[in-house]
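Here is the structure we will look at, set down as structure tokens.
Here the complex is missing a single protein chain, while all its other protein chains stay put.
Naming follows writing order (A, B and C), and every chain is counted from residue 1.
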Amino acid sequence: MYQLASRTSEAGSIVEVDGIRIGEGFTVIAGPCAVEDELQIEAAAKGVAAAGGALLRGGAYKPRTSPYSFQGLGAPAVELIAQAGRRHGLPPVVEALSIEQLPLLAEHVGMIQIGARNMQNFALIQAAARTGKPLLLKRGPAATLDELLYAAEYALLEGNRSVVLCERGVRGFDSHTRNLFDLAGALRLKELTHLPVIVDPSHATGRRSLVVPLTLAAAAAGLDGAIIEVHPEPARARCDAAQAIDLPEFSDLMARLAVFAPSKVASAGCR
Amino acid sequence: MYQLASRTSEAGSIVEVDGIRIGEGFTVIAGPCAVEDELQIEAAAKGVAAAGGALLRGGAYKPRTSPYSFQGLGAPAVELIAQAGRRHGLPPVVEALSIEQLPLLAEHVGMIQIGARNMQNFALIQAAARTGKPLLLKRGPAATLDELLYAAEYALLEGNRSVVLCERGVRGFDSHTRNLFDLAGALRLKELTHLPVIVDPSHATGRRSLVVPLTLAAAAAGLDGAIIEVHPEPARARCDAAQAIDLPEFSDLMARLAVFAPSKVASAGCR
Amino acid sequence: MYQLASRTSEAGSIVEVDGIRIGEGFTVIAGPCAVEDELQIEAAAKGVAAAGGALLRGGAYKPRTSPYSFQGLGAPAVELIAQAGRRHGLPPVVEALSIEQLPLLAEHVGMIQIGARNMQNFALIQAAARTGKPLLLKRGPAATLDELLYAAEYALLEGNRSVVLCERGVRGFDSHTRNLFDLAGALRLKELTHLPVIVDPSHATGRRSLVVPLTLAAAAAGLDGAIIEVHPEPARARCDAAQAIDLPEFSDLMARLAVFAPSKVASAGCR
Partner (left out) sequence: MYQLASRTSEAGSIVEVDGIRIGEGFTVIAGPCAVEDELQIEAAAKGVAAAGGALLRGGAYKPRTSPYSFQGLGAPAVELIAQAGRRHGLPPVVEALSIEQLPLLAEHVGMIQIGARNMQNFALIQAAARTGKPLLLKRGPAATLDELLYAAEYALLEGNRSVVLCERGVRGFDSHTRNLFDLAGALRLKELTHLPVIVDPSHATGRRSLVVPLTLAAAAAGLDGAIIEVHPEPARARCDAAQAIDLPEFSDLMARLAVFAPSKVASAGCR
């Protein structure tokens, strides 16, 4: 059984990313699917910061199902998001696809994401953990909760205790949503582990209209946060346009989330 | 395509059950898995009413996977729950397993439930619809949203417009939860249909500790209600003991739900 | 645990349908999705008999997802298939959707089918069992093997030991096939139960081109038979046209199946 990942006491862990404490209150990570250019990431960062987001997401290396899809800008995107994040006080969260990308990411970003496709790419997880950076580990679409916790254990065993887990939908059978958002699984995770657990309603559903209510649901249920795709102009997004919300929607969401903040501790889903 | 079930305007339908309006605010149906005896259902009804529940659930005919499991008390249970409901002002919701049970149910209960196992038992749905009673139609564990709406259409075509849909978990692969609770699917349903949509976190997860946070999540997301297993003494429940919450927990849940009531209309998950 | 359905010895049960022994060799049931008219069922019966099929399938009451789809001809179809079957020596297999249809079916058909949608409609299963007719019980798309065996147990407990199980695909996530054909599950069933186990590659995949190879696979693996949709003119079929094979294809399949007959006993998948 996993050991370092197991919950052994009432108190959950706090993962700190450049001063942002994940595991305390409801933390919102927001930004575009991919960094597309300087203006786009600057507009996104500005809007996210103004609305009260805590961290800035944005893909530099995109793991695309098809080799013919936009693969991200690569290294230049890492620097663009780092600059935008710095200007607006938002630590960047960027996904790593291979070990060779880790040094650049470790230098520039606040948190390194291991995506769902690589949840059992243990070599990558171990190398990412060894950078010492906080990690955001996403659940794979066919992964059980135990498998996710074992994957986290690979990172924890490297001596890096800053691991945040993310539910982003498992493979389902209904084409109305891209994946099947497993909110109950995320809550159950909180019972099994002390690590913070957040959700990604954007990738879980692939549907803009569901992002706001599901984020409110996650907050009401007592989870630790959400990572949300926000784009200054969703219609022009180079990837995942159908799931990105725009800045006014994001701002409205943040205002509505404020309701849940005070009752956060009391409404913890795990007991 | 389904027609009568389709959403064609902003306004959703209200389904009225003996004066209770489902589709307005967040309606809570609560009670034991099965009616076990007069004392049990009376204690449950009293506690549910005191906490603010709106309808009383309780099985008379139980569709059990195994023929060797407790099958419910049958007809006597219908009368017991009807009496308990009357004493406490809670319309009873009872599941029908076959056409021959419908006349007795139609006489005594406020709402007839078609369970997940019978979601495509169209003969039963049609006959239940013809009683004129409001129906609670649960989604089958392998049913797509469209299949659920087509099943509802079978009822609506009989001239009975009082149909409430209920998400209660689809078949998933992780043994930590009994089924995979599809909250995003329930929200998507609200976009597709004008019918009220509620959730059943008890059957969806089979896990007591998840019932409260998931009910809060459903309310925050803007759904229309929940059906919850509450037992005066969960440890002695003759079925599904692991998922029933007790009366103090239920009372606490109802108090916490109050937060969401005012913002209910504004937080509608469908747009 | 199920008891009457459990395998307790090496020997499997034989279910006899008007002289056809299912559980011995590889039995093929074939015919159209629905009985459409006298000419169609006559042509189908003639072709199926000529090619060596053992029983004749054909729907009279069709459980259709949508109430707007063709629902079958009803009672007249029962008589048409009975006549065609009699002319060609093929006992008919017809699905029952409700208890009230059972007397007519019991009078005219060789075997009553309980479809996947009704696998846990226990009232129907019990009533069908009480007719004394052999039953073909199909696995529901979300049913575990144990749930299927418990459903069979409901029939066996009525004193009817003539139950044949049928795998017809479980809910999967890939749209290339309608369902996910669980051949390994069917083989595992043979280890768990003494009842004969057949497959329905037509409904499992919804794809004509896969029916022949999957039937050969089931025979090679040592299963007890298959139920196959065959239509004299697939392009004109009133339901499930995409999955029906035509009579020449069926004839070719039967010829190729002959290879497996001798080694049938030796290649039993269960030990």
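Everything below uses one rule, namely that contacts are C-beta pairs under 8 Å (C-beta built on N, C-alpha and C of every residue); 3 or more make two chains touch, one makes a residue touch a chain.
As the structure is a computational prediction, the values presented were derived from the model and not from experiment.
Visitor: Among A:36, A:95 or A:153, choose the residue that contacts the chain missing from this document, as touch is defined above.
Guide: Going through A:36, A:95 or A:153 one by one, A:153 is the residue touching the chain not shown.
Visitor: Which residue, C:40, C:101, C:160 or C:205, contacts the hidden chain when the whole complex is considered?
Guide: Result: among the candidates, C:205 touches the missing chain.
Visitor: What chain B residues would touch the chain not displayed?
Guide: 171-173, 175
Visitor: Considering the whole complex rather than only what is displayed, give the residues of chain C touching the chain that is not shown.
Guide: Interface residues of chain C facing the absent chain: 142, 144-146, 170, 172-177, 180-185, 187-188, 191-192, 201, 204-205, 207, 209-210, 212-214, 216-222, 256, 259-260, 263, 267, 269-271.
Visitor: In the complete complex, the non-displayed chain touches which residues of chain A?
Guide: Residues of chain A in contact with the hidden chain: 2, 63, 65-67, 97-99, 117-118, 120-124, 140-142, 146-147, 150, 153-154, 157, 170-171.
The criterion applied here is as follows: only the chains that are shown with their structure count from here on.
Visitor: What rotation angle takes the CA atoms of chain A onto those of chain B? Round to the nearest 5 degrees.
Guide: 180
Visitor: Just the number, please: Cα centre separation of chain B and chain C in whole Å.
Guide: The answer is 34 Å.
Visitor: Please tell me the distance, in whole Å, between the geometric centres of chain A and chain B computed from their C-alpha atoms.
Guide: Once rounded, the distance between the two centres reads 34 Å.
Visitor: As a quick test, compute the distance in whole Å between the mean CA positions of chain A and chain C.
Guide: The mean C-alpha positions of chain A and chain C differ by 48 Å.
Visitor: Among all residues of chain C, which ones touch two or more of the remaining chains?
Guide: Within chain C, the residues that touch at least two other chains are 171.
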